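Heads up, one of the protein chains got dropped from this complex, but the rest are sitting where they should.
Order of writing sets the labels: A, B, C, D and E. Residues in every chain begin at 1.
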Amino acid sequence: MLDSLLEPAVIFFALGLMAGLLKSELRIPEAIYELLSIYLLLGIGIKGGLQLAKASFDTLILPLIGTLFLGIIIPIIAYLILRRIGRIMRPDAAAIAAHYGSVSAVTFAVVLSFLDRTGVKYESFMTLLLTMLEIPAIAVAILIVRTRVSKGPLKLVTIFRELFLGKSIYLMLGGLLVGFASGPQRIGPVGVLFVDLQKGFLALFLLEMGLLTSRRLGDLRKLGPFLIAFGIAMPLLSALLGTLVGRATGLSLGGAAVLATMSASASYIAAPAAMRVAVPEANPTLYLTASLGITFPFNIVLGIPTYYWLAQLIYGIGG
Amino acid sequence: MLDSLLEPAVIFFALGLMAGLLKSELRIPEAIYELLSIYLLLGIGIKGGLQLAKASFDTLILPLIGTLFLGIIIPIIAYLILRRIGRIMRPDAAAIAAHYGSVSAVTFAVVLSFLDRTGVKYESFMTLLLTMLEIPAIAVAILIVRTRVSKGPLKLVTIFRELFLGKSIYLMLGGLLVGFASGPQRIGPVGVLFVDLQKGFLALFLLEMGLLTSRRLGDLRKLGPFLIAFGIAMPLLSALLGTLVGRATGLSLGGAAVLATMSASASYIAAPAAMRVAVPEANPTLYLTASLGITFPFNIVLGIPTYYWLAQLIYGIGG
Amino acid sequence: MLDSLLEPAVIFFALGLMAGLLKSELRIPEAIYELLSIYLLLGIGIKGGLQLAKASFDTLILPLIGTLFLGIIIPIIAYLILRRIGRIMRPDAAAIAAHYGSVSAVTFAVVLSFLDRTGVKYESFMTLLLTMLEIPAIAVAILIVRTRVSKGPLKLVTIFRELFLGKSIYLMLGGLLVGFASGPQRIGPVGVLFVDLQKGFLALFLLEMGLLTSRRLGDLRKLGPFLIAFGIAMPLLSALLGTLVGRATGLSLGGAAVLATMSASASYIAAPAAMRVAVPEANPTLYLTASLGITFPFNIVLGIPTYYWLAQLIYGIGG
Amino acid sequence: MQTSKRTLLTIVSEATIERFLVDAVKRFGAHGYTIVEARGAGSHGVRTAEEEQDRSIRLEVLCERSVAENILEYIEKNYYRNYAIIGYLSEVEVIRANKF
Amino acid sequence: MQTSKRTLLTIVSEATIERFLVDAVKRFGAHGYTIVEARGAGSHGVRTAEEEQDRSIRLEVLCERSVAENILEYIEKNYYRNYAIIGYLSEVEVIRANKF
Partner (left out) sequence: MQTSKRTLLTIVSEATIERFLVDAVKRFGAHGYTIVEARGAGSHGVRTAEEEQDRSIRLEVLCERSVAENILEYIEKNYYRNYAIIGYLSEVEVIRANKF
């Protein structure tokens, strides 16, 4: 576990975080953030598409259904916890639920990198599951908004645009298509740039994520103790659900650890953009600070090894 | 032919195009466009310079003369067609002629990539020919402007600046110099970054080009049927001329296909910049939409395989 | 020596310089400059950290002390020369001294690349020495400012922020940490991106540096003959000191050439930022033009081979 | 020099709602607009423009007083409550007044 | 506080002709200018700033009324017809008026 702290990506994240907290002059232009996130989303998709090209689809059906189930159930559970236990206001609860229902692509990339290094195998269709987890989660959150929060000038077409044409889903699905259609024979230097070098650019992106996280930490006191606790407890709960669903739908131990991690991860690209438009009354400080200031660093540093250990435990019990 | 649609670069282009047409939130900052085009222009030059380092120059003379001839004749033909058949106004006709006389470096990179994959050889000095096609084409267009269009506050020195110091010619010639002077022994990691990884970055650039093309498609109706037809017929005509000149000057089949493709390609970096200053009266919507909205996608998706097939045909007849 | 002019990096620099002087339209957005300098500073650190991971630390002590000594003595010598011989005003003299005391990371990367290609070995802790040269140099310059220049609203805490949290020191030390902690086993694709490809990106950065240098050349006449001469004489003197200290502290010939080059190099990232705040009365045109317009190109093109030759001479005499 | 009075409406807003603002500008009859990327701070906290959610824009519309007022009123009603947004008006002089 | 009136000339133009505009600003005697990158829309269509041809700039010149009028007049005569460009004047107050 301590070992995972020596990963370049984790050190890069810590460097960015410290630079931000110490008010270093380090500054990453927004254009670079944009470039790196486009690159990573495409790359995650392409890597998944290449793996998918050699997947057998009969093993896919059950995990796919399980993932869709997680995408529906996690935001509902999150909403209920936020309302019942946390007494969070409806718009905020709905928006936060959307974030914890959907996923963080970078956290996904980090868990794959963790398993690759540890030498643990996982199913070749995990990236497809990643996108399949994202879509119902945001849709459910919007449904909650429509039924529980005052409606305002919300148009369904606008929302579906956010959903399918948001940058992250679009690029990951696009990358999946590139990887799947091209296959290993045709992918050539595109594969070198987007897959082989991915961990290098991921490290650089984590430097930036560290900076962004540091900006959010200043708002921690605005969250209050309940939301801070939620930012750690919710991913643990989601990870447990993810592992159990993985186990129940026949995923390997590695696959279950990945599904657990995606379930545990919280969105900071797709969900914020969608929620800003769908629930303008919700306070962005709350969902961004919880997702980016607490859950993201928790997952990167402690969460991933924990979820792997959890999967080992559950698979050990059953096996 | 359908096979070429599965190329990563082509899928990337389609993804960008679709993102633009569906009004996805995908947005590539201008700084990234600039970085990628500088990288590609240098890389195209370096790749050419490395090849040139091992070229035998006695086989270069005839194709070089042929290329200069194409650079003179194509914009004149284009201008005449635009004026006589299309009844396009003089400034617009001159500006459009400049675009179809000069070249698209990205289209060039795509045809090389197509031939490399197909396993077809081509001469090692094609990049040099590329720059040699660009310069007379823009010069001839400016001459047309000076003789056929009202002159305005046009200074020759300004124009020559556009010609030789425009970003695209300057960087391609610079890259040629780097590749030629360094040679394969010294190029090392510079070669890895600029040549080996080129297709990876080219794919990313095509995503951006797809977005840009989508912006232009909205202006299609402003073009009218003649210019739309011209945007497809002119490249076919230029490709035919290019193939014939290639054949006549002793190029290999692959070389002729490359020369045909460059002839068929239309500029969207050098020519627009030069024409905006040389013929301010010309309407940029016309030449940008024709070049970027019609000819570029046509060449990338259908043109290149067609020109290769054309070269096979012509070389078959002769052989 | 002429041979070193054929290096891709040097040609790239010349291309940038010429583009600027000829007023080409080539334009590199600031975001790209930022990206490349972050990348290079991290990469220089990582490369150094990987080497450090296999260094034996008993050979480090003496060179480290020697380097700290250089970091203290060079800015003092520079200040005295500027005041006594050049009659430069105090604020300007102090600010210029800071620039010549501290280092240029890009020049450092170029000398390593020069020695790698020439096949000359150097110690594995040179990058650590680089950061150790930078810190005392800026601290001494600030001390000079505090004692010799009117103080103004200068707060020590502000200055120490500039020192340790300035982008360049922070990223190089951060990179060192990444390289050292990860080691060759864990560094993987991060190493490929940041170390193996470094010379490729360095070349691109030098294109940009050429452009920036060209902007400064226009201000040459504002420098006056003394400062122009200083911009060449001071690096030669510092290089001599660096070589002697290297020799005296037991560095290898290659190590001494590197230490000489760092001593000779002048800062254009850390020092300008720190001096603009510490000595606002100093005229930035003077220190930027001397450092970026004269010393940087001199070092890249002529200085490095000269310092290597100097080291050979001094080691020959002694050996 | 012959100039005419027009009103310049300046809006600084979070970038998320750019397309809604541009739609409003067109709907109320302005003939153009200019946007620059911005960052800043206000009652909704610091916006550093380091990531998508934190980007701001500065939107200018040169138009007749009544159009500017209509746009500003519409924006106040629909966006002031929930978004980081401000707007202000100033009087400027243009040539070719029929353009605006 | 002692302030003086000066005129602020703002020009929004396609970026292609930046160097001509800057030359004009200097030629008519202004002592400085400020440029920011912009995008927008007007009678020449939407300019998204996504590529070189589509970039716009917003140029400000703080100077005496007569200088501002001269620059604007010159630009109107030479560039309004063929380029995507607008300009407007506003009155502002400066300190250290001799700078402008």
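What we mean here is this: contacts are C-beta pairs under 8 Å (C-beta built on N, C-alpha and C of every residue); 3 or more make two chains touch, one makes a residue touch a chain.
Here the structure is a predicted model, which means the values were calculated and not measured.
Touched by the hidden chain within the whole complex are the displayed chains C, D, E. The chain not shown here touches subunit C at positions 28, 30, 33-34, 153, 211-212, 215, 219, 268-269, 272-273, 276-277, 280-281, 284-285, 288. Residues of subunit D in touch with the missing chain: 10, 12, 36-43, 56, 58, 69, 72-73, 76, 80, 86-90. Residues of subunit E that touch the chain left out of view are 1, 3, 6, 8, 22, 31-37, 62, 90-96, 99.
Here is the rule we use: only the chains that are shown with their structure count from here on.
Think of each touching pair as a link: the shortest run of links from subunit A to subunit E has 2 of them. Counted as hops between touching chains, the shortest connection from subunit B to subunit D is 2.
Between subunit D and subunit E, two chains of identical sequence, the interface residue sets overlap only in part, with shared numbers making up under half of the total.
Each chain gets a centre from the mean of its Cα atoms; the one farthest from the centre of subunit E is A.
Separating the centre of subunit B from that of subunit E, both taken as means of CA atoms, is a distance of 35 Å.
Work out the mean CA point of subunit C and of subunit D, and you get 46 Å between them.
Multi-chain contact residues of subunit B (touching two or more other chains): 28-31, 34-35, 273.
Across the assembly, subunit E contributes residues 37 that each touch 2 or more other chains. This structure has the following touching chain pairs: A-B, A-C, A-D, B-C, B-E, D-E.
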